[in-house]
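These notes concern the structure reproduced below.
With one protein chain withheld, the remaining protein chains of the complex are depicted in position.
The first chain written gets the first letter, and so on, giving A and B; residue counts start at 1 in each chain.
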Amino acid sequence: MVEDKRIVIENLTTRYPGTEQPQLRQINAEVHTGQVVGIIGNSHSGKSTLCRVLAGVIPKIVSAEIEGDWHMLGRRVSDGWRAYNAMTGVVLQNPAGQLSGLADTVADEIAFDLINQGMAEGLIQKRVVEVATQMGLIEQLNLRPESLSGGQIQRLAIATAIAANPAVLIMDDPTSEMDPLGRRQFFQWLAQVKETNVFIVTSEIDDLCEVGDVVWVLNEGQMVAQGRPGEVFNHLAADWQIPAPTIQQLAQKMDWHLADGRYPVNDAELKEARYVHN
Amino acid sequence: MMTDQTLISGAPRVKLKWYQVIDPITKLLLILDMTLLSFASTNLLLQAGLILVATLLLLFSKLSSTTFKALGFSLFLIGTMLIIQGLFYSRNQTVLFSVLGVSFYKEGLIYATTLGCRVLVIILTSGFFMVTTSISENAAYLELSGLSYKTVYVLMSVCYILPEMMRNMRKIQQAQKVRGTNPQKTLIQKLKSVLPVLIPLVIKTLDQSMARSISLQLRGFDNPNRTVRTSQRVYRLSRTLHIGLTGLAILLIGWKIWSKINGL
């Protein structure tokens, strides 16, 4: 049997108890293995709810009415929560709420997920150091989590999500408290992540265009656009209230467009457009 | 507070002090026994002896500001007790001394002193416990003894959440001060200054507890594969001390009940 390597969402509608309007309406999407998906939209568009559904938080932890179906790499939440959860690494909004609240040191915090899975002690220590290096937290390993700055706490939250090497990473605004340098380092790290599906909610449009394979645009709970960044950003509707990438705005001013008439949205395309222009 | 250096170096390498080889349960039983002893008797000399023992325990381990604060708070209250009971205790008969025409009676003063000694014994012995055990040590010990992780979490996370909340409270208070507040005199004014700090803090805390719960479940805290990291400490004489001290506690309780029945 061929292993299903896609992530598929079919006609997903979600409504929280006690609310009149559904938060998500008729979402349809399909993603292939290893792709980085950026989820954008203005506030209340349902981005966080979509993350929760993908992570399995809805319906397993937080109750809500769901219609429609979704599965990741062939698995559904209903097939087995443990297996589904093991596939995903999740970073939700509010990084302080992500931490266990019971760790003496940063290293203990990162090790938490691994201890829960019953990993051997020696392996845990190695993995903690690996992950801390990736997130630039090596110096902070013996510090208390409370003593970290906002940006460091976010990096710690991301570290805990990637510790168990998940096949799917779901991140809801993971750079909100980082300074510009931290953000740049994060997206550089994201660019070299391989063989992992990444769903990232972010408002860093420019970085998304450099790193993302697919962009989903949500507006009022509906998926109003999906596709490659180049296509999506060239066809933005005004009422979505999404700014165009800086490079695209620059190119529009200078009237540098690509061979097929589109405006470039990232570095590579910009260079190509310059070439075409000449 | 001692932290494990084991995470990077991989091997325990700390020299243990005398109070670190006694396990937490033994220490708690010690508190219980001394308290029971204090309550079981009205002999002031015995009380003084107990207080001396407890103070020595503290002096030989660590002194901390929390213990001093607790002592200060209670000493003040004991002082007011001495005054009120010395003056108004119902069984007052013999006058001990008089100040400015007001008489202090012996029975009331003795009663207040006994109560005060009991309070001191409890404070000093608990101080010893607090100062010689760390939170994570207690957490690991509890989990090893078989308590579910959820129970351990509830008990231990409180120790972490309190400093966190006090920090949040100070942050909000500072933000309020920047906006400029006039000194509050009346009750209504004071309430008005408390509410803008308290209410957002409460809502934020509840919000965070919901986020934490979701996160803990996502991170698999209830995974049956979870194994507790084995304690790095070696405890001496655990079983003997447990049995001995529990036996003593039962003896003391029994003695008190027996003497009550015999109308002593």
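The definition used in the following text is that a contact is a pair of C-beta atoms (placed from the backbone, for glycine too) under 8 Å apart; a residue touches a chain by one contact, two chains touch by 3 or more.
One rule holds in what follows: contacts and distances are computed from a predicted model.
Between the listed names "AzlD domain-containing protein", "Chemotaxis protein CheA", "ECF transporter S component" or "Flagellar hook-basal body complex protein FliE", the UniProt record for the complex's undisplayed chain reads "ECF transporter S component". Of the candidate positions B:A40, B:V53 or B:L155, contact with the unshown chain belongs to B:L155. Among B:L36, B:L50, B:A112 or B:A140, the one in contact with the hidden chain is B:A112. Counting over the whole complex, chain A has residues 16-19, 61-63, 101 touching the chain that is not drawn.
By the touch criterion stated above, the residues of chain B touching the omitted chain are 66, 69-70, 73-74, 77, 80-81, 84-85, 87-90, 111-112, 115, 119, 122-123, 126, 130, 148, 150-151, 153-155, 157-158, 161-162, 164-166, 169, 184, 187, 190-191, 193-194, 197-199, 201-203, 205-210, 212-213, 216-217, 221-222.
Methods note: only the chains that are shown with their structure count from here on.
Within the complex formed with chain B, the residues of chain A that make contact are 55-57, 60-62, 82, 85-86, 88, 90, 92, 94, 96-102, 104-105, 107-108, 112-113, 115-118, 121, 125, 128-129, 141-142, 146, 160. For chain B in complex with chain A, the residues that touch the partner chain are 3-4, 7-8, 10, 135-136, 139, 153, 156-157, 160-161, 163-164, 167, 207-208, 210-221, 223, 225-227, 229.
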